[in-house]
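Presenting chain A:
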Amino acid sequence: MIATLSNFLFHTMLGHVVLVALETLAVLVPLLLGVAYLTLAERKVMAAMQLRKGPNVNGPFGVLQAFADAIKMLTKETVIPSGANRFLFLFAPFLTFSLAMVAWAVIPTGNGIAVADINVGVLYLLAISSLGVYGILIAGWASNSKYAFLGGLRSAAQMVSYEVSIGLIIVSVLLAVGSLNLNDIVLAQRHVWFCLPMFPMFILFFISALAETNRAPFDLPEGESELVAGFFVEYSALAFGLFFLGEYANMFLMSGMTSILFLGGWLPPVGIAPFTWIPGPIWLIVKILFCLFCFIWVRATFPRYRYDQLMRLGWKVFLPLSLAWMIGTAGFLMATGLLPHQGVS
Partner candidate 1 sequence: MTALVFYVFATILVLSATMVISARNPVHSVLFLILGFFNAAGLFLLAGAEFLAMLLIIVYVGAVAVLFLFVVMMLDIRVSEAREGLQRYAPFGAAVGAVLFAELILAFGHWRIAPAIDAVPHLGQAAGETNTAALGDLIYTHYVLLFQACGLVLLVAMIGAIVLTLRERPTGRRQDIERQHARTVADTLELRRLPLGRSVRELGGFARPTSYSEAAAKGSYDPHAPVLSDESRGE
Partner candidate 2 sequence: MNWIIAFPELVLTLCGLVILTVGVVQKKSTNPFAACSMLTIAAFAITGFLVTVSPDGSGYEHVFVNDGFARFMKVLSLIGGALATIMTLSYRGTSGGGRFELPVLILFSTIGTMLMASSDNMMTLFVGLELSSLAIYILCAFDRDSVVSSESGLKYFILGSLASGLLLYGISLTYGYGGTMEYGAIRTVLIQSGGASLGLMLGIVFLIAGLAFKLSAVPFHMWTPDVYQGAPTPVTAYLAGAPKIATFALILRIMAGPFGALAPQWQLLIEMISVLSMVFGSLAAIPQTNIKRLMAYSSIGHMGYALMGLAAATPGGIRGTLVYLTTYLFMNVGVFAGIAAMRRKGHETTDIADLSGLGRTSPGLALMMAIFMFSMLGMPPTAGFFGKLMVFSAAYGAGLYGLLAIGAITSAIGAYYYLRIVKVMYFDASAPAFDTRSPSLAFLSVSMGIVTALFVLVLGPVTSAAQAAASALIG
């Protein structure tokens, strides 16, 4: 029985498809559950920081709040504004949501364990995260509303600006790794996590990740005090829900990237007995949760940036800093002969 099953799964075409589908589900189901509870966690954590109670009605400690929200969202009416571009209007949230999902294909949860362990994993992640801007831009344009449009334009400029420094920071990491494969990047941190030798870049990356996910204090695209709700001001019901899910899934993704690039991915902090007993995926989840907590912490702490300050920070501070760091890293590795040559075997 088992032999037939393994034969089916590993040696036939259809089996392969089924296997990939199963792997995908194994990643997506926990992710979606995580997203659902992240919304709850955010409200709880912020409530705690602001000396409130947060949601506590639905279920014990409010654990059913996420489902209550979901049901509410699903049962509402989808309103399409007059003059909106119908197809694009509905396409935008779908795009945002699905992009946040497909990126997980390359995230390794253990040594060599990923839905697709590809050579250019980092580039894939960068590519997918850079596409996130389309959902917002299209939503802003297709809504046929000034607030939405302004939000869309802001986000386009903002995300493109911060992608530049994200890219350069990633290049610094890649210089130290010598490979674009995410698994190799994690393995390169066996001795020391990159967040220690590259601490400034770790901070810069985290801040850029905030900007890239349009999170506070860089949530200008939705800036409710000036743009009502920015790019999704016209959205309701399921379409809004998809944006919502997409945004939180993107937070997960950026946390995952931060963990893999700087916090040693699925590696334990030190490779000795009690730590190595805990399996890799757990470590990765712990690190992701830590990053997510920081996301929420920042939101509860800092006021929103003004738009010109945001742009100044991106272009005049982060870009030169990350560029200088990249050159410094390259020079240091070259001078000390530590430059890895993994790509050239």
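Selection rule, in plain terms: all candidates are chains of the complex that A comes from, given by their letters.
FYI, contacts are C-beta pairs under 8 Å (C-beta built on N, C-alpha and C of every residue); 3 or more make two chains touch, one makes a residue touch a chain; residues count from 1.
Since the structure is predicted, the reported quantities are computational estimates derived from the model, not experimental observations.
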Checklist outcome for this item: Touching partner of chain A in this complex, from 1 or 2: number 1
Item to check | Parts of chain A lying in touch with candidate 1, wherever the complex brings them together | outcome: 88, 118-120, 123-124, 126-127, 130-131, 133-134, 137-138, 141, 149, 152-153, 156-157, 159-160, 163, 167, 180, 308-309, 312, 343-345
